[in-house]
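A single protein chain has been omitted; all remaining protein chains appear in their positions.
Order of writing sets the chain letters: A, B and C. Residues in each chain are counted from 1.
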Amino acid sequence: ASPSIKVEVMPYKVHRIEAPSNVVETNVEELTNFYKLMYKMRRMEIAADMMYKAKFIRGFCHLYDGQEAVLTGIEAAITLKDSIITSYRDHCQHVSRGGSIVSLMAELMGKQEGATKGLGGSMHIYNRKNNFYGGNGIVGAQIPLGAGIALAHKYKGEPHVCITMYGDGAANQGQKYEALNMAGLWNLPAIFVCENNHYGMGTAEWRAAKSPNFYTRGDYIPGIKVDGMDVLAVKNAVAFAKAYALANGPIVMEMDTYRYHGHSMSDPGSTYRTRDEINAMRTERDPIERVKRLLLNNGVDPADLKKIDKEVKKEVDDAVEQAKQGQIPPLHWLWRNMYAEPLGAGMRGVLPAEYHVPAFDPTYKS
Amino acid sequence: ASPSIKVEVMPYKVHRIEAPSNVVETNVEELTNFYKLMYKMRRMEIAADMMYKAKFIRGFCHLYDGQEAVLTGIEAAITLKDSIITSYRDHCQHVSRGGSIVSLMAELMGKQEGATKGLGGSMHIYNRKNNFYGGNGIVGAQIPLGAGIALAHKYKGEPHVCITMYGDGAANQGQKYEALNMAGLWNLPAIFVCENNHYGMGTAEWRAAKSPNFYTRGDYIPGIKVDGMDVLAVKNAVAFAKAYALANGPIVMEMDTYRYHGHSMSDPGSTYRTRDEINAMRTERDPIERVKRLLLNNGVDPADLKKIDKEVKKEVDDAVEQAKQGQIPPLHWLWRNMYAEPLGAGMRGVLPAEYHVPAFDPTYKS
Amino acid sequence: SEMTVRDALNSALDEELARDDKVYVLGEEVGEYQGAYKITRGLLQKYGPDRVKDTPITEAGFTGIAVGSAFAGLRPVCEFMTWNFAMQAIDQIINSAAKTLYMSAGQINCPIVFRGPNGAAAGVAAQHSQCFASWYSSVPGLKVLAPYDSEDARGLMKAAIRDPDPVVFLENEILYGQAFPVTPQVLDKDFVLPIGKAKVMREGKHVTLVSFSKMVGYCLKAAEQLAKEGIDCEVINLRSIKPLDRDTLLASVKKTHKIISVEEGWPQCGVGSEISAVMMELAFDELDAPVLRVTGAEVPMPYAANLEAAALPQIDDIIKAVKSIA
Partner (left out) sequence: SEMTVRDALNSALDEELARDDKVYVLGEEVGEYQGAYKITRGLLQKYGPDRVKDTPITEAGFTGIAVGSAFAGLRPVCEFMTWNFAMQAIDQIINSAAKTLYMSAGQINCPIVFRGPNGAAAGVAAQHSQCFASWYSSVPGLKVLAPYDSEDARGLMKAAIRDPDPVVFLENEILYGQAFPVTPQVLDKDFVLPIGKAKVMREGKHVTLVSFSKMVGYCLKAAEQLAKEGIDCEVINLRSIKPLDRDTLLASVKKTHKIISVEEGWPQCGVGSEISAVMMELAFDELDAPVLRVTGAEVPMPYAANLEAAALPQIDDIIKAVKSIA
């Protein structure tokens, strides 16, 4: 095992709870893994951007580049038995929860090799096996859903938490306050992670929230504000929050982060914020560069990182090519998996007297 | 004018704001009016209870006895140009906003002489002329509606506030948090009055709210907690809140009060709380008895109060009798006032080919 | 023996809670208060607060929580005090519960029952009287059931709880206290009715009456009276509004060649509209008369008893409609 490194992260701001230490332990091996995963996420999203512009991808497509440290730090602090649910900005959860880049890219391209067989698209990707509950297109809806998943963990007596990710825009949704109240009443092992990337579409946080201190917005529920551009700060805080949530109940985390791209592909992302702001984020707070510096400062050979870069790029490029070779779904897949028990009942097609009995066939063998 | 009396009320609890003085000025005349109005409310609700049990009233019927000081104190601090909106527990607003007891009773009995012509019933009573917006049956829905009425006041440049009344149960509704946020962002002259009668149906406040300190539940919005069984405490606090709201924007008020009856007529109101609790409220905190004591301590002749009692009882009894004599609405009123501009379009009746063009006729002359 | 619809629902819930510890009940006042309409009476005492959960009055939130827990393998029975209040939560019912299995390519199913009284009760006016049968039945991914009698209530509730998909279960407050005869078979703890199948309540050869929930009783009464005048009605209880049992309807129309739908909901785009459209498309040549709809009047529900009655189908209306084509 590589020797322990101690890193001081930005002190946490807290609300109704005592802050954990801001000295985080790590090592070269862990940092290297973080670097790899975050760089993979970055390249994936850049590839998605290119593929979208080349018209291989359609509809809504929301990219995560800039925010990689949040998810990477979360995954480092929990296990695949803990659950995650998020919004439509869900590509990276797919890979962090064990999905392949090929199946992500194929999904974006609407291919049958896709993570959801071309049925779901960019916003609807899941991994039930590894407790990733998607991929939810309605702002705020995932918040009570996540509390419900936490309830299931507790109900079954499992020592697991559910991480519910949502944006600064979503943080104003009423259903969040309803979910927080019930999570509090029932002591659910629920971690509410507000990814504050400072904009909900084109609206700056302070224009949408009278109080943009999202870590305090649980009011009577404790909260912690974390530098969401620093994977170590995130890892440490989530480990703390997980222990807290299992012992006591819900906690709110605000991750101070940034999205480099526009909100979705139709948003250039530059009308409501300045180029300077974006550039400053990239040069001063980029989560990948931060880990890279740490690695170099701890004696890692720059050539090793270059090698990783090259491998990751190739992996992503290959995945894109492979996805391009994928097949579009056969038409009869329209009539699959509408019901787990279809009862033999015919569902109507576009034309009269055209009825189809939808099969339940999650393997799409038929 | 009768000489000023200074009364010390229970000190206010406050959240993010400085408390107003808890010494309230009043006089015998004002107190006498309070006494009259509150006793009228009390008798009305008792009459409604009896009429319900005698089957003159049907459906849902929610009584306000016990809570009279809240509305009476509010009305004392605002004018009829300020707006009020509330829940289904709306009988007393009808009279405080200038409606007659006859039209209230007639409405409860589904008569055409009713406040809403027998169309609305107990839960749907309004007085548009005097800015009373009902009478809303969906828990929580009146909260954004009230914020919207406040918005209209501000938009039109009027120096008026909207008082939005809701219960401790409703206080957990997500739409309240959405409305508070927008009211805060837009500095709306909105006063959110939580009537904490400690139960939402059969659920005690602490079983429904992780934090039952409702005056603090605006979080970043200031709040004040008031003895809602003391009309002077309410009057004083609402005057303070009105000035605050016009100058600054929204404020939350928690009125500590109690409902003597069950939630609605189908609830005996005694399975989830003890007889002792109810009796203690009646003997120790009754809002009418409190004013009565003040009047007597300030030299009012008990006979004068007895006289008022008698007059009020008679007024209510007469109103009940008059309402009983009312007519049931004619059948063609089914087809009135569905649209302000019905466009001559036929709406369908129960049977095929039976179409009716609904008239817009708020006077029901036709 | 006889059993009320309330007891039928209560016993079905009780038995299913006993049968499968993944089943739990949540909603406003379901626990300590024993249910606003006492459908959950005794269950808290028997199964404890983890399995009979009182919620705050926050429909969007607790529905989302229930759906999330179903994604994660529990089997919630989510009570709405009435279906009117479910409008605050309808996004979770449609976008989360109904669509996720399809969107997730079969990965995440949602075994949940949404239940509560639907449609008009007595004297509760416009905001508390809406029928949601047509809305929910339009949504692929949902199953929509509406029991009429105690047999339906038991058999369909058990079927709904055991079903792996989201079921919208539309009860009727006025029927809760009504007692119906039940056979020993109905009382069996494994008495489960098939979802998607209608029941012919009365055979007849002249006109088919098709309805659901409380209106089934009205149709039966109308049929009785009409029988005295020599008009022989077949009465079909839909039980399942989605899927709709087209086969049973078609078989009946092939016999009677005349069909009338009866529902308490509004006419436009109602359940009756669908039945009419299905008959058009699948039985046009069988029809000896137009398919007629008897429906709730197209008005927000008024409070006064006489207006309320005028806004809802009465037995006489059904008789009139039948006579107009018989």
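Keep this in mind: a contact is a pair of C-beta atoms (placed from the backbone, for glycine too) under 8 Å apart; a residue touches a chain by one contact, two chains touch by 3 or more.
Just so you know, these numbers come straight off a predicted model, no measurement behind them.
Participant: Per the definition of touch given earlier, which of C:5, C:25, C:39 or C:60 contacts the omitted chain?
Facilitator: Selected residue, touching the omitted chain: C:60.
Participant: For the chain not shown, which residue from A:208, A:229 or A:320 touches it across the whole complex?
Facilitator: A:208
Participant: Return the single residue from A:15, A:36, A:124 or A:217 that touches the missing chain.
Facilitator: A:124
Participant: Of the residues C:6, C:22, C:51 or C:99, which one touches the chain left out of the display?
Facilitator: The one listed residue touching the chain not shown is C:99.
Participant: Pick from B:53, B:128, B:293 or B:306: which residue touches the chain that isn't shown?
Facilitator: B:128
Participant: Against the chain that's been left off, what residues of chain A make contact? List them.
Facilitator: 58-60, 107, 110-111, 116, 118-124, 136-140, 169-170, 172-175, 200-203, 207-209, 271-272, 328-329, 331, 333-335, 338, 347-352, 358
Participant: Taking the full complex into account, what residues of chain B touch the chain not shown?
Facilitator: Chain B touches the missing chain through residues 83, 85, 115-117, 119-120, 124, 126-128, 133-138, 141, 143-153, 155-156, 162, 174-175, 177-179, 181-182, 185-186, 336-341, 343-347, 352-353, 360-364.
Participant: Spell out the interface residues on chain C facing the chain that's missing from view.
Facilitator: 60, 84, 87-88, 90-91, 94-95, 98-99, 102-103, 125-127, 130, 134-135, 137-141, 242, 244, 265-274, 276-277, 279-281, 284, 289-293, 298-300, 302
Throughout what follows, only the chains that are shown with their structure count from here on.
Participant: For chain C, what residues touch not just one other chain but two or more?
Facilitator: 56, 58, 60-61
Participant: By the touch rule stated above, which residues of chain B touch at least two different other chains?
Facilitator: 172-175, 207-209
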